[in-house]
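Here you go, one structure.
Only one protein chain is missing from this complex, and each of the others stays in its spot.
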Amino acid sequence: MKELNRRLFLKSSLAAGAVTGTGLLLPKAVLAKWPANAFHSSTPDEALEKLLGNAHPVESGAIKIKAPDIAENGAVVPVSVTSGISGTESISILSTGNPTPLLFSAKLGPGAKGFVSTRIKMAKTGKVVAVVKANGKVYQASKAVKVTIGGCGG
Amino acid sequence: MKKQTVAALTAGLLIAGSALANHKATDSTPAEDLKLYRDYFMKKFPGVPLNEFQNGVYAIDKVSRDSWEAIEEFPPYEPMIEDGEEMWNTPFKNGKTYADCFPDGPAQRKNYPHWDAKRGMVVTLPMAVNECRVKNGEKPLKWAKGPITRILAYMAYESRGQKTNVVIPEGDAAALAAYNDGKSFYFARRGQLNFSCASCHVESAGQHIRADILSPALGQTTGWPVYRSKWGELGTLHRRFKGCNKQVRARPFKPQGRQYRNLEYFLTHMSNGIEFNGPSARK
Partner (left out) sequence: MAKSSIKIRAKEKGGVVTLKTLITHPMESGLRKNKKTGKLIPAHFIEEVTCEANGKKVFVAEMSGGVSKNPYLSFKFTGAHKGDEVKLSWVDNQGGSDSATAKIR
């Protein structure tokens, strides 16, 4: 009986395209996890609704965003978010001026602190919005960032 | 012809207090130039130590400095330095390595560019790298981007802290001519927009051009190769020369051709005493 199950298991994983080293096909189940509908949303409200089920997070002063007032190059904008809200489970980052505003969403596992830092692309001047999910509630803060067109091919 | 160009342009450049604009290439010696440029920039940007000019715009603008520091803290060019190190350590098909051409190691920035009296030309580091390759039966690498930038990134990284020390050998008329050729190029207006390098990087250094801040000429040669966010990769100094020429809608010259090598000779000399700090990140 066990033997039969084992053979079935191998067969199904091969059919799905099992991993045989880096850079090759992965089981569809893994790829399906990526929340395409949220990342493809064209407004922040829609993205948050799809991602967190809540399009209207509460403003919170306990979320600190570090981002430049003026982004030298919209292609590389360093952003750091620190959440002082206890029980922070996830931190998401949106750029309101981008065609698809949701750029990043991190799920914090056991022991992870309410902090994330990354570099994002900002299509134009707008707000960097940080959204925190904690204890079933959703909070947000934002920072205005100017994205400029350089004069030197920038 | 070059003397005429410079004289003609200086007549048009009536910048009060800018002694730089009002002289011909041959009016001052390299040593006098060095003092002139340093004094000019240190007066223009008081409080900025000489060596700090190695950071370009970030030495003079706090707003952009913060995000630049955030990027330099774990810079995107770091993997390329390692790639370059691997290139340095990988033998050519004939069994030799770069170390055979550069026996004192990869930290070569202080030695370039230099005047090669025998060949009667300015030799740059990328040139020396490719000559090493060709000498050992390998194909030369493209000048502006790609693999050459990685080995240059490694060599630049190893050279960090070395002081720029370009020498125009005394009594060598050909060397001085190459230096003055670079200097004339620097001050000559060109292109549809009719700017010279000096228009932006000397006279208007620190001012805005649309939303960019123009970096001072002093220290501009220390950080190469540069990972520009705009390029999303490393590029060489001559790649940037080309880009700048194109931006004023002037005909660009060939990377590692005579014009850009002489320009590099002049421009690097201006930064004598400032430490090399490549590779570096820029917007």
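Which chain is which? They are A and B, in the order written, and residues in each are numbered from 1.
Here is the rule we go by: a contact is a pair of C-beta atoms (placed from the backbone, for glycine too) under 8 Å apart; a residue touches a chain by one contact, two chains touch by 3 or more.
None of the values given here were measured: they were computed from a predicted structure.
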{"item": "Chains in view that touch the one left out, judged over the entire complex", "value": "A, B"}
{"item": "Given A:48, A:75, A:131 or A:147, the one touching the chain that is not displayed", "value": "A:75"}
{"item": "Touching residue (missing chain; options B:91, B:105 or B:232)", "value": "B:232"}
{"item": "Footprint left on chain A by the chain that the document does not show", "value": "19, 22-26, 30-31, 33-35, 39, 75-78, 80, 95, 98-100, 102-113, 115-121"}
{"item": "Missing-partner contacts on chain B, residue numbers", "value": "71, 74-76, 78-79, 83, 229, 232"}
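Everything below uses one rule, namely that only the chains that are shown with their structure count from here on.
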{"item": "Residue ranges of chain B in contact with chain A within the complex", "value": "63-64, 66-68, 70-71, 76, 208-212, 214, 229-230, 232, 243-244, 247, 283"}
{"item": "In the complex, chain A residues that touch chain B", "value": "68-73, 75-78, 80, 119, 148-154"}
